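Pasting in a structure now, in structure tokens, and then I'll have a few things to ask.
Selected chains from the complex are presented in situ; the others are not included.
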Amino acid sequence: MPAIISRARAPIAILTDFGYRDHYAGAMKGVIASIAPSAPLIDVTHGIPPQQIVAGAIALRESWRFFPRRTIFLAVVDPGVGTKRLPIGIATRAGARFVGPDNGLLWLAAEAAGVKSIIELTASRFRLADVSTTFHGRDVFAPAAAWLSTGVPIAALGRRLPAMTQLDLSAGLEERPNELRGIVVYVDGFGNLITNINRAHFERFAARFRAQSLSVTIKQHASIPVRKAYGDAGCGAPLAIFGSFGMLELAIRDGSAAERYAAGVGTPVRLRARI
Amino acid sequence: MPAIISRARAPIAILTDFGYRDHYAGAMKGVIASIAPSAPLIDVTHGIPPQQIVAGAIALRESWRFFPRRTIFLAVVDPGVGTKRLPIGIATRAGARFVGPDNGLLWLAAEAAGVKSIIELTASRFRLADVSTTFHGRDVFAPAAAWLSTGVPIAALGRRLPAMTQLDLSAGLEERPNELRGIVVYVDGFGNLITNINRAHFERFAARFRAQSLSVTIKQHASIPVRKAYGDAGCGAPLAIFGSFGMLELAIRDGSAAERYAAGVGTPVRLRARI
């Protein structure tokens, strides 16, 4: 791929659980357009399931690296709005900036991008004049993202914090002699079940069974084969695959694995050698 | 907050009930991009419940003030398309312009922004060449908004009207000696129940009961306490709060009040002193 040239202003990429019914995401975009009229606005998604921080964190981790280097990610999944959870901004070694609540939402992406500094968003001149207790996305986070894009340095937005809230997806992950156990951590809109088994886990385990093919068990449904492409399964057939998340996921060709197996976040899965 | 500088072209902010399934909103955006290629396009929402003019009017009232001063709002919730309801454009003292059907949809926002002039969109050269009877959003309203953004004065779009259709949200609002009655006028995507009781109504009523705390009754569920932040209620607990609408709303912390109380638009609520 030829070198990517980024002459234009870095975009502000927005990810929330506000949904598409109300004007909430729209009001945030209005605030940004008022402060930084020439910043390109990109909706990553507003469809994160309400208040599911882990789902938002995974979606952010899976998308940030595809954006221009200096993109500002404005992420709001914020069940604790109005309580003591801190509003933060993060600068990273990769160049990306993140703005949102300090509740774990930003952790997976910020960790992957390399945290350089964490700022609590305390500077009142970079907030709206009236800050509600219910809508920090509009009143605190959107202005912070917009001012960043105009060139305000992140350190000006508040006081430096030594650490941020982390998120751990390894719960339920266990390597046993004859099986690799994991759990579903995300269900996408097609009903694909994304697990917390990544390629490194998988390959370490698979190395022991070189001669045998592996298959996945979920809720008594055994022998779901591991495939390279959705198209390698027949129509309506199940498969396990490393999808665009880089995690092992269970899918039904042209169907929904979440429905077929009545499975969701937390459902255990097991990887075994096929007998 | 530092002064907001708006060098860029005013955005066109779009709010409809077209949903996210079809290409209808997309076709409108194509029309705008054809006429005004450098006008920033911002989706406020396309998720207004189908043909619910009041829901659209409230969403518009709650969002317009967060946008740049000269924003053009293109709003389409239009059950009467193809009938005698007029297509209109509105200039306001606050600077915002509104374009859409004259069915009450634009009223709440236009009233708040201060109506300066109302124009019926009759000028055929500022419409598409073929105007369908079913899709004025694409054929009449989108072109009008786009031409406005290129600098065409609003008066050029048609003939001046003396008045527009208004919308009254005070039905069901009643101040009694011992209780303040209102109704639910909007249900948001989180299931929060927004009432027609605003802060002025509330404070006038509350002033009489200074020593006592107030609580809200809905459908026999009494004693929902009035709180400052969602986080002040325990997980799963109900609360009444002045949310981002500036109206009293009923919510469940991390849940849906609409589901819990099987309530919707029109459901009565009562505010009383706690005994």
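Lettered A and B in written order, each chain numbered from 1.
Keep in mind that, in the parts below, contacts are C-beta pairs under 8 Å (C-beta built on N, C-alpha and C of every residue); 3 or more make two chains touch, one makes a residue touch a chain.
In this text the structure is predicted, and so the values were computed from the model without any measurement.
Chemist: For a quick check: 2 copies are placed, so what copy number does the complete complex reach in this file?
Modeler: When the whole complex is considered, it contains 3 copies.
As a working rule, only the chains that are shown with their structure count from here on.
Chemist: Please state the rotation angle, between 0 and 180 degrees and to the nearest 5, that superposes the Cα atoms of chain A on chain B.
Modeler: 120
Chemist: Report the inter-centroid distance (CA atoms only) between chain A and chain B in whole Å.
Modeler: Using C-alpha averages as centres, the distance is 31 Å.
Chemist: Note which residues of chain B are touching chain A in the complex, please.
Modeler: Chain B residues touching chain A: 1-2, 4, 6-9, 11, 13, 15, 20, 40, 42-49, 59-60, 62-64, 66-68, 71, 188-190, 228-232, 241, 243-244, 254.
Chemist: Using the touch rule from the top, collect the residues of chain A that touch chain B in their complex.
Modeler: 18-31, 33-35, 37-38, 41, 43, 50-51, 79-84, 125-129, 132-135, 138, 143
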